[in-house]
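The other protein chains are all here in position, but one chain of the complex has been omitted.
Labels for the chains are A and B, by order of writing; each one numbers its residues from 1.
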Amino acid sequence: AVEHARLRSMALSNLIANIELQYGKANYFSTGLGARPIQGITSPTLSPKAAFLKNIYHRVVAPKINPPLTALQTWDEPGDCWCAAPDESRSGKAQLGIELGEPMYPTQLTIEHLPRSSAPSEDIRSAPQNVELWVKTDEPAMERFAFDGERCEDGPEGWQCLGKVRYDRNGANHVQTFLLDGEAQEPIKKAMLRVTSNWGADHTCLYRVRLHGKGLRPIPENESSS
Amino acid sequence: AVEHARLRSMALSNLIANIELQYGKANYFSTGLGARPIQGITSPTLSPKAAFLKNIYHRVVAPKINPPLTALQTWDEPGDCWCAAPDESRSGKAQLGIELGEPMYPTQLTIEHLPRSSAPSEDIRSAPQNVELWVKTDEPAMERFAFDGERCEDGPEGWQCLGKVRYDRNGANHVQTFLLDGEAQEPIKKAMLRVTSNWGADHTCLYRVRLHGKGLRPIPENESSS
Partner (left out) sequence: AVEHARLRSMALSNLIANIELQYGKANYFSTGLGARPIQGITSPTLSPKAAFLKNIYHRVVAPKINPPLTALQTWDEPGDCWCAAPDESRSGKAQLGIELGEPMYPTQLTIEHLPRSSAPSEDIRSAPQNVELWVKTDEPAMERFAFDGERCEDGPEGWQCLGKVRYDRNGANHVQTFLLDGEAQEPIKKAMLRVTSNWGADHTCLYRVRLHGKGLRPIPENESSS
């Protein structure tokens, strides 16, 4: 009974946190604000054939063949996610490029996966683990905080890494928001999510990623308030 | 920390209120109950060209070109709304006619907009401010309460105003339910929402409107309970 009360209190706590996130800050990866995947720098999508073979030998949650756009949208069911095809290393590396609808300064990244306890046999090995956020700019990122995190891996020229975060598949909340260590020196229009490892599958799926930060315009006065 | 606790408590309070609204009373503007916009008395929709020009000069949230029906449906993202084209006054006037699926007596109106804090730069100037609810009937409305609100503006013949309400873009809850002052003397089948002013944009967007009230049939007994 104590355990049950603790679980309920945690469920409530997560629920409030997730509602506050949804209503309390703008998401610049929102398709409603014009964000779109950039095909040229996004991993290929897990193909029907790969998915079929995988199901025969090693079934996890049946991957639907959704396009990268799916990773920017809300979800209802297991499989409402984008899955990248495995690369040669088969270690779950995946890359998602995103063009924003309007320029901004990123400060936080949110990553969301199917909650472990709602997956059959609690199998979410295709969840991301280490994730880097890169942005397109020539100006090196400034460090926002005393840097104590892991360094990002090497990335392409003309891009800067703003932070390396770790999605915890055992976390109390399946929606996890991370502060970015680095600060862009100019407003950015293109971002790139690089999953450098996952939780054990040969491919990685993304249910939803969100980006928060500061827009360019001043907050409007209540000029029309009556 | 006190401020944070207060915000969490408010988020929870709003969450419960919104769930109670969703599950606790019928919404006669629900498309599932047969409600549909009436084209002839609904403002034209903001056109792609107007939207495009607007984005060049004065970007707010990118308006998608959704039909008036969108204002009756649930939403997920910024832009999942219906935006009326500006009229000559460019003061945000907008009109939405709705045919109900079944006749009823209106008692309450719910208006919902994108929460201010989830819009980039908190810019929701296209939110409605003063809104009137009119219904199609020849019988003048009775006043339900001692009348202390503002009078409605002039309206078309054969329609009666049941109330004038004010949507507060700074309100604690982005879902706001208003008691209607006037009472229809016969069940109504057609309603009209008239936005007479907004919060500063040259056009108005509606995320969701709902209508509550009394249906015509008696509440069924538990005749089949076993």
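Rule of thumb we're sticking to: a residue touches a chain if its C-beta (ideal position, glycine included) is under 8 Å from a C-beta of that chain, and two chains touch if they have at least 3 such contacts.
This one's a predicted model, so the numbers in the text were calculated from it and none came from an experiment.
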- Could you tell which one of A:Pro48, A:Pro120 or A:Pro140 touches the chain left off the display? A:Pro120
- Taking the entire complex into account, which one of A:Lys93, A:His174 or A:Arg208 touches the absent chain? A:His174
- Task: Out of B:Leu33, B:Ile65 or B:Ala85, point to the residue that touches the absent chain in the complete complex.
- Result: B:Leu33
- Note on the structure: Logged for chain A, residues touching the omitted partner chain are 7-8, 11-12, 15, 59, 61-62, 64, 76-80, 115, 117-123, 125, 129-130, 166, 170, 174, 197-200
- Residues of chain B touching the missing chain are 12, 15-16, 19-20, 22-28, 30-34, 73-74, 101-102, 104, 215-220, 222-226
